[in-house]
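All protein chains of the complex are present and in place, except for one that has been dropped.
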Amino acid sequence: MTRPSGRAPDALRHVVLEPGVARHAEGSCRIRMGLTEVLCTASVETRVPPFLRGSGQGWVTAEYGMLPRATHTRGDREAARGKQSGRTQEIQRLIGRSLRAVTDLKAMGEMSITLDCDVLTADGGTRCASITGAWVALHLAFRHCLKMNVIASMPLRDQVAAVSCGLWQGEAVLDLDYDEDSKAQTDANFVLTGKGGLVEVQGTAEGEPFSEAQLLSLLKLARHGTEELFRQQRVAVGIA
Amino acid sequence: MTRPSGRAPDALRHVVLEPGVARHAEGSCRIRMGLTEVLCTASVETRVPPFLRGSGQGWVTAEYGMLPRATHTRGDREAARGKQSGRTQEIQRLIGRSLRAVTDLKAMGEMSITLDCDVLTADGGTRCASITGAWVALHLAFRHCLKMNVIASMPLRDQVAAVSCGLWQGEAVLDLDYDEDSKAQTDANFVLTGKGGLVEVQGTAEGEPFSEAQLLSLLKLARHGTEELFRQQRVAVGIA
Amino acid sequence: MTRPSGRAPDALRHVVLEPGVARHAEGSCRIRMGLTEVLCTASVETRVPPFLRGSGQGWVTAEYGMLPRATHTRGDREAARGKQSGRTQEIQRLIGRSLRAVTDLKAMGEMSITLDCDVLTADGGTRCASITGAWVALHLAFRHCLKMNVIASMPLRDQVAAVSCGLWQGEAVLDLDYDEDSKAQTDANFVLTGKGGLVEVQGTAEGEPFSEAQLLSLLKLARHGTEELFRQQRVAVGIA
Amino acid sequence: MTRPSGRAPDALRHVVLEPGVARHAEGSCRIRMGLTEVLCTASVETRVPPFLRGSGQGWVTAEYGMLPRATHTRGDREAARGKQSGRTQEIQRLIGRSLRAVTDLKAMGEMSITLDCDVLTADGGTRCASITGAWVALHLAFRHCLKMNVIASMPLRDQVAAVSCGLWQGEAVLDLDYDEDSKAQTDANFVLTGKGGLVEVQGTAEGEPFSEAQLLSLLKLARHGTEELFRQQRVAVGIA
Amino acid sequence: MTRPSGRAPDALRHVVLEPGVARHAEGSCRIRMGLTEVLCTASVETRVPPFLRGSGQGWVTAEYGMLPRATHTRGDREAARGKQSGRTQEIQRLIGRSLRAVTDLKAMGEMSITLDCDVLTADGGTRCASITGAWVALHLAFRHCLKMNVIASMPLRDQVAAVSCGLWQGEAVLDLDYDEDSKAQTDANFVLTGKGGLVEVQGTAEGEPFSEAQLLSLLKLARHGTEELFRQQRVAVGIA
Partner (left out) sequence: MTRPSGRAPDALRHVVLEPGVARHAEGSCRIRMGLTEVLCTASVETRVPPFLRGSGQGWVTAEYGMLPRATHTRGDREAARGKQSGRTQEIQRLIGRSLRAVTDLKAMGEMSITLDCDVLTADGGTRCASITGAWVALHLAFRHCLKMNVIASMPLRDQVAAVSCGLWQGEAVLDLDYDEDSKAQTDANFVLTGKGGLVEVQGTAEGEPFSEAQLLSLLKLARHGTEELFRQQRVAVGIA
C-alpha cells in the first residue's frame, strides 16, 4: 500500500512551529504542517465571562477562522455572510476545551485568554494544527503574564497536541492531508496530553463503520505523531 | 461504588419508543430514556440540496432543537435570539452524519429526508436519544415511500443507535442522566450500527484525561447498551 | 348546511387539558382541541424587564413556536432561518396581552412569568388553544409561588380563554379546524374572561366583508364555546 | 365628559389627504389626521411572489416604517437594529390584508403593488391613517396602469378606510390621538368598506374587559368616522 | 457645452431650507435641492456612548436612511432586509464626522445629539444635502438646549455645508442631479466650513482618472456653491 501522499503510514508531514510571530499579541505561534498553515495568537484580557465573575477563576477560549482563499476554491467570508458555520463553531469549541483541559483555571485568577486560530492555507488537519499551535501561543502568553507579575505560577499543567489519523484502504495512516482526508474511509482526531492521557477522541466513519481494532491502531499512530509534536512545542517555548 | 442514579453501572434508563406519534410526518417516533423525551419526525421532500441536483442521489439531514423549558431553568428560544448555538449545530450535524452512515443514498433517488429532533424534556443524553429515535422515524418514512412506490427498495442498510457513557469515580457507567453527566470526569458518546461497527466515537475529558483502557471499558458498555436499543428499534418498526 | 368537519355549528372539537405535564416548569398544561396539540409551560424568573425595575410590579409575557413538522408540509425552523415570522410575533403578543388582562401585576411583586406555547401538532386554532392552555399553566405557576411563599395571594383575577369562529357558507360555526379555516369567508378570534368580558376581538374577512349581525352571531358562538373551556380549565386546576 | 383632546366624542381630527406627492411612485398620498402624518406610496413591479407565479393573479402587499424621530422621544432605527419589531410586522400585515380585501387580484394580472407607509409624525392612529392613505395611493397606481394599458379595468372593487375608537371614562370616543390612546381603557381599530362591510375588527381591552354593548357603540362611531374618510378619498382621487 | 440639466456650470439647483418642520424633535430642517428632499432631525439625549462616560464631553452622530420609494425604482427597505448597506453606513459616518468638525464637544457637556437624515425624494446629492440640512437642525437643537439652560454657550464654532461637483465632458459643473451624476466622469463631494476650511474632500474617478487641475476647478465651484448654502443656513436659523 502506498498512501496518496507517498508518506510512510506513520509519517507526519513536515512540521514548523514559529513562536512569537504576531507583533501585538501576548503570545503567538505560526504552525505549518505540510502546506497547512495556521496563525495562532493568545490575547490576554482582564475580565472574565459573566458566569465566572467573582469566582477568582480564569477562562481560556478559542475562535477559529479561515481566510476565504485558504482553500482550493474561494469560500464565503463568514463576516460577510453574517454568521459562522456549524463547522467553525464545532472546531472553536474543540480548541477551547482542549486547552482548558491542561490549564489550571484557578491559578490564572480572574482573567481571560482568547486563542485566535486563523487558517492562512488549508490542506487538511487545520483543527489539529490549531490545537498544537495554540498551546505554544498560550504558553508564551502565560510566560508574559508571569513576567508582568500578573500571575504567580505557570497555570499550564501539561502539554496538549492533536493529530488526525485515518483509514486508507483499510490501513491506518497518520496526519492526513486534504487529498487523503477526502479519500479516507474513517477520519479520527486525537487530542493527547504530554503525559499520554486522552483529552478528546473524535472518530467518524465516512463510509463503512470501523472496528474497535481499527480505532486502536489509529490511536497508536496518534501517540506516535504527538510525541514529535510535543518535542517541537518544547523547543518552540524553550523548555526542551 | 453507587452511581448518583442508583442504577447498576451497566444499566440503561427505562426506554420507551413510540412510533408514528406525529400526525402529519411520513415517519415519527417519540423516544423516552428516563426523563429525557425527544420527538423525532422524518419529512420527505422531493428536492435535494444544490450539490446533489442531477446526481440521482438522495440526502438525509437533521435539525435539532430544545423547547425553552425542556431544562431545569428556562433557556433562550433560539428563534427569538436569531441564531442556533454552536452546541445545537454540532448536535444536528452529528445526527445527520450518523443516519447517513447506514443509508444507501443512491437507492433513495433524488429526494431528501429531514429528521427533526425536538427535545420536550431534557435530562441528559438528548443527542444519543435523538439518533436512536430518528432511526425509527427514518425507517417508517422509507416504509411510507416504498408503499407509495416512490422508491423500489429499502435504502436503510443497517440499524444505528447511540448511547452516552462516562467515568464516575473512575468507573465506567452507562447512559448518564443530567446529574451524572455534570459530575462525570469523562463523557463519551458512541454511535454504533446493528452489526457492531463504529460510526462515531466522541470522548471528552471533563477533568483529568482518560486512558486507553478506560476508553475501551466505555466502549464495552456502549455495545451492551445499544444491543437493547437495537432490539427496541426492531420492535418499534415491527421487524422484531 | 353541513360544515366540513361534520360537527354541529356550535360544537367544539374534543378538548383535553392535561395539567402538570412538563417536568421542570413551575406550571404547565398540554391542550388538545381535536388534532391541534399545544404544550404550554410557565417559567418563573426573579427579574423583570428594564422598564419595570423598581416598580414593585411583575410581568407576564409569552413566546410561541411551532415544531417544523407540526404542519402538513414541513415548515422552516425559525431558529435556523434566524428570525421569527411576523405571524409568530403577532401571536405571541396576543397571548401575552390576553393573560396580562386577567393578572394583577402589582400582586405579583417584581417577578416575571414567561409562557411558552409550542405547537406539537397544528390543525387550526393554535393561538386560541395556546391562550386557553396558558391560563392553566399560569394558574399552576402562581399556585407554586404561593406554596413557596413568594407571593401572598393569587394574582389571577379571572379566567381567560379563547376560541375561533368563522362564517361557513354564510353561517356562523364554532372552533374551526385547519380545513374549515382555509375555506371560511371570515375568521374571528375571541378572547373572553370567565365573567363574560371581552379581552380581545379579532375579526378578519378572508373574502367578502362581513356584517355587524354576522359579527354578533360569531361572538355568541364564542361565548358558548368558552363556557365549556372555562369549565375544563377549572377542572384542570382543581377549582371546579 | 370632556375627552382629553376637547373634541366631541364623535369628532374626527382634521383630515388632509394630498394625492400624488411622491415624485417617483406610480401612486402616492400624504395623509394627515391631526398631527399624525403618513406618506403612502404605491410601487408597481412586474413580478409576483413565488407562490403566485404562473397563476395569472396579482398581489398587493404593504411595508410600514416610522422615522426614528416621528415620536416624542427618539426610537431605534429598525434598519440599524437589524430587524423589524413585532408591532411593525403586525401593522404591515394588517395594511396588506385590508387593501387586498377590496382588490380583485385576478383583474390585476401577474404584477405586484407594494404600499410603503412611512410615518413622518406620530400622534396616534398611524396604522389606520396608513390604510386610508394607502387606498388613495393604490387607486392612483391602478389608474396609472390603466393609462399605460397594463391592465384593462380597475381592480379596486370598493373603498377601504380605517379609524380607531376607544373607551374614555366608559364612553365611546372616535379617532384617538396619542394622549387619548394611552389613557383609554379599550382601543379598537375598525377597517370598513365603502359599502359598509367589515374587513377587520381589532378590539383590545387595555385595562378592564369590555362588553358587547360597548363594542357596538365603538363600531357605530367607526361607521360615522369612515363615512367622512370615504368622502375625502373620493375627492382625492377625483371621483367625488 | 450644455450640461444635461441645462443649468450653467456654476449654478446650484433651487435650494429651500425649512427649519422646525418636525413636531417632536429639538431641532429639524427639511432641505430641498431641486427634486432631492431630505428631512433632518436633531434628537437630544442625556447619555453619551460608553467611551465618553465620565469625560465631561458630548457626542454628535448621524443616521441616514432612504424611504424605499424615494428612488426611480423601489429599493429594498433596509429594516426588512435586516441590515444597512455599505453605502448607507459610509454616508452616515461622513455626516457625523462633518458635523463634529464644527462642534465643540467639550462645550456640550455629557449629552448626545443624533442627526437623522431621511431622504424623502432622491435626485442626486443626498449626502451633501443631508450635511447642509443637518447643520440647521443641530443649530436649532443647541438653541433649544441654551434656552433650557442645559448648556451655557453655543457649541457650534462654525457653519458646515456640502456640495457635489463633477466633470461633464471634461468641464467642471456644480451640484449634480441624479442624471448628471450617472453620466459624470468624476464625482466629488466637498464639505466646507463657513470660514473656508476643508473638512472633507472625496473625489472618485468613475471612468478616466482626473488631474490635479481638474480637482482644483471642482473645488473652486464647491466654494462658490457653499457660499450660497451658508447664506441660506444663516437665514434659516435667523442669524443672517
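Letters are used for the chains, namely A, B, C, D and E, taken in the order the chains are written, and counting of residues starts over at 1 for each.
Note that contacts are C-beta pairs under 8 Å (C-beta built on N, C-alpha and C of every residue); 3 or more make two chains touch, one makes a residue touch a chain.
Predicted model only: the values in this text are computed from it and were never measured.
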Task: Chains in view that touch the one left out, judged over the entire complex - done: A, E
TODO: For the chain that's not shown, point to the residue among E:Gln57, E:Gln89 or E:Ser112 touching it.
DONE: E:Gln89
Open item on the list: With the missing chain put back, one of A:Leu12, A:Cys29, A:Val48 or A:Ala70 would touch it. Which one?
Closed with: A:Ala70
Open item on the list: I need the residue numbers on subunit E that touch the omitted chain, in ascending order.
Closed with: 83, 85-87, 89-90, 92-93, 97, 101, 188, 192-193, 195, 197-205, 208-212, 215-216, 219
Task: Touch residues of subunit A, complete complex, unshown partner - done: 22-25, 28, 35, 39, 41, 43, 45, 63, 65, 67-74, 77-84, 88, 114, 116, 118, 120-121, 123
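Convention: only the chains that are shown with their structure count from here on.
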TODO: Tell me the angle, as a multiple of 5 degrees, of the rotation that maps subunit A onto subunit D over the C-alpha atoms.
DONE: 180
Task: Where subunit A and subunit C are represented by their mean Cα positions, the distance between them in whole Å - done: 51
Open item on the list: Centroid of subunit A to centroid of subunit B, CA atoms only: how many Å?
Closed with: 28
- [ ] Two or more other chains in contact with one residue: find those residues in subunit E.
- [x] 82-83
Open item on the list: Graph shape for the chains shown, where an edge means the two chains touch. Line, ring, star, complete, or other?
Closed with: line
